[in-house]
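Inspection log for the structure reproduced underneath, given as structure tokens.
A single protein chain has been removed from this complex, and every other one stays in its place.
Going in written order, the chains are labelled A and B, and every chain counts its residues from 1.
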Amino acid sequence: MKKGTIILVIPTAIFSAVLLYLVIWNAVISFTNWSLLNPKISFVGLQTYFSVVRTFQFSNSILHSLELSASLVAIGNILGILFAGLLYFLSSNKARSVFLSIIIYPLAISMAVNALIWLWLFNINIGIDWLLVRIGLPQFPWLSSTSTMFPSLILVSIWAYTGIAALFYLAGFMNIDKSVIEAARLDGASAFKILYKLLIPNSFNSFIIATALLFLFSFRIFSLPYILSGGPTNIFLQTAVVYMYYLFTVEFFSQATAVATIITVIASVIIIPYALIIIRRWIRK
Amino acid sequence: MRPVVKASLHYLALAIVSILWLIPVYAMIVNGFKSNLEVLSSPVLSPPTSLSLTAYITVFNALAKPLVNSLIVVIPTSFISAFLGAMGAYFFYTLSYSFSKLSSVISDVLFSLIALATFIPYQATLIPLTRLIVSMGILDTYIGIIFAMLIFYIPTGALLMSMFVSVIPRSLIEAAKVDGTGDLKIFMKIVFPLSMPGFISTLIFIIIQSWNNFFIPLILVTTPNMRLVSVAVQSYTGGYGTLYNDTFAAAMLASVIPLAIFIFLGRYFIRGLIALGGGGKGV
Partner (left out) sequence: MVRIIAKNISKYFKKGRVIALDKINLIIENGERFGILGPSGAGKTTLMRIIAGLEVPSEGELYFDDKLVAKDGKLIVPPEDRRIGMVFQTWALYPNLTAYENIAFPLTNTKISKEEIRKRVEEIAKILDITHVLNHYPRELSGGQQQRVALARALVKNPSLLLLDEPFSNLDARMRDSARALVKEVQSRLGVTLLIVSHDPADIFAIADRVGVLVKGKLVQVGPPEEIYNKPISIEVASLIGEINEIEGKVTKEGIIIGSFKIPVNINTDKAVIGIRPEDIKISKEPIKEEEWILIGKGRVKVIGYQGGLFRITVSPLDSEEEIATYLDHPIKAGEEILVYVKKGSIKIFT
């Protein structure tokens, strides 16, 4: 391969190699017992994994992560389809882009900032509850009750990320041959029927992309639970990533890297097939 | 159901969704203009009884340096990532029509790596990343933060630009090859100019992502002087005794730049999002 060609990829390759190094480093340290209690590192095989996996916090946080992702994927897809449907049937392109921007804008704001605002909105006296009480609905405990903490987190995530799903479904809808839709309209089909029978069945691609992205974004959510709980220690809001950070703050490094490696593996299982599908479909035509 | 009723219901549904979605930004804007007393006592959702700029003034002084720090970090990071990533994307493009088995293996491996770098929960690389930055002696420096961000954003740029570069007609590249052009020159003179809209989308996407990045500046900066605005805002969290109207003003200041970019250049951001999902065509 010619020199001029190789130059193109050198920066990308170098930084990708650094990332690979980081991932491997994580894995290596996870096989040791390095922590505050063991400043001298020695290899212990899978022992760290066994001890970490058995802790309550591990299963708790992994469960939370999976719960968060599952909720976001399920609700994000459903709401995404609905919103995309609402947007699709608008006649004005301008209105469509305005409303689309409204549901996507949360992505333009830092999640840390979003968390701050929602922290206030969740205040049971002067937050959203003030309005709910005014309408006559009961005061919802949001972050002040352990059973509603996590659902509140899910709510904010849905607010932040549903826009992505809606975007992909909308893009998918707009790729469907318009003449088919027009024929259905002429046949008297209602908007719901068109959505249900024509648009959704042809949206398998959008479903795949939306699900993959929702899962990946939800899995890496950090600042939201971190700020909503004021730190990494609240186990009711602890996701896998937050738990890993907690282990780092208490200097249990090998356990932290063990959790980090587990997180990386779970994410890779989704990312790598997804990447290979992309490369086969879009790049190697 | 009569069309007028249907249309009204349609718009009503959209209005409800819009209002729900806009509540947080409304709260952010409105409460920044309240006096501290009013923020503590009046509902978050009600508008201020009188406009007060004290919050903004205090916060602006405190956030001025973080804002500058963020600019110094984000601008080079995004331009470098988008450009170098574009080069990498063209490299993938050249691999896709090479004839050897080896090149398809290389492109699979490299592409999986850049996808991993784009989507991985980067918090998982916390420990080796800090260790690396410390050992390179660039903790608490602009270079350090930029370097760490580039690890994730150059591959992101490469992934996004792969979508945009793949729609360039193959015959143009072939004509250039027949004309005796090397790949680097093909990139500079043909591929890069022709993928400019995609480049701008990638650039906008990375600007917004890197500006809002919370975790990397969190762990790589220990001196208050070097803090970026995404982290500095965190010091205004609730917790008894801290100032409250400042929270909203701080949030607003931290978000002004990405929101402004989103409002004016939003379609590029959206195109970048769509490319992220693997479909650069027809947007």
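Operating definition for what follows: contacts are C-beta pairs under 8 Å (C-beta built on N, C-alpha and C of every residue); 3 or more make two chains touch, one makes a residue touch a chain.
Small disclaimer: the values here were computed from a predicted structure and weren't measured.
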{"item": "In the full complex, displayed partners of the excluded chain", "value": "B"}
{"item": "Residue of B:V30, B:I138 or B:I190 touching the missing chain in the full complex", "value": "B:I190"}
{"item": "Which of B:L12, B:I143, B:A175 or B:V256 contacts the chain that the document leaves out", "value": "B:A175"}
{"item": "Interface with the undisplayed chain - residues on subunit B", "value": "99, 169, 171-172, 174-182, 185, 189-190, 193-194"}
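We take it that only the chains that are shown with their structure count from here on.
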{"item": "Separation of subunit A from subunit B, taking each centre as the mean of its C-alpha atoms, in whole Å", "value": "15"}
{"item": "In the complex, subunit B residues that touch subunit A", "value": "6, 10, 13-14, 17-18, 20-25, 27-28, 31, 40-46, 84-85, 87-88, 90-94, 96, 104, 107-108, 110-117, 119-129, 131-132, 150-152, 154-155, 158, 162-163, 166, 182-185, 187, 208, 211-215, 230-231, 233-234, 236-239, 247-248, 250-251, 254-255, 258-259, 261-263, 266-267, 269-270, 273-274, 276-280, 282-283"}
{"item": "Complex contact set, residues of subunit A against subunit B", "value": "2, 4-5, 7-9, 11-13, 15-16, 18-23, 25-26, 29, 83, 86-87, 89-90, 97, 99-114, 116-121, 123, 126-128, 130-131, 159, 164, 167-168, 171, 175, 191, 205, 209-210, 212-213, 216, 219-220, 222-223, 227, 230, 241, 244-245, 248, 253, 256-257, 260-261, 263-264, 267-268, 270-272, 274-279, 281-285"}
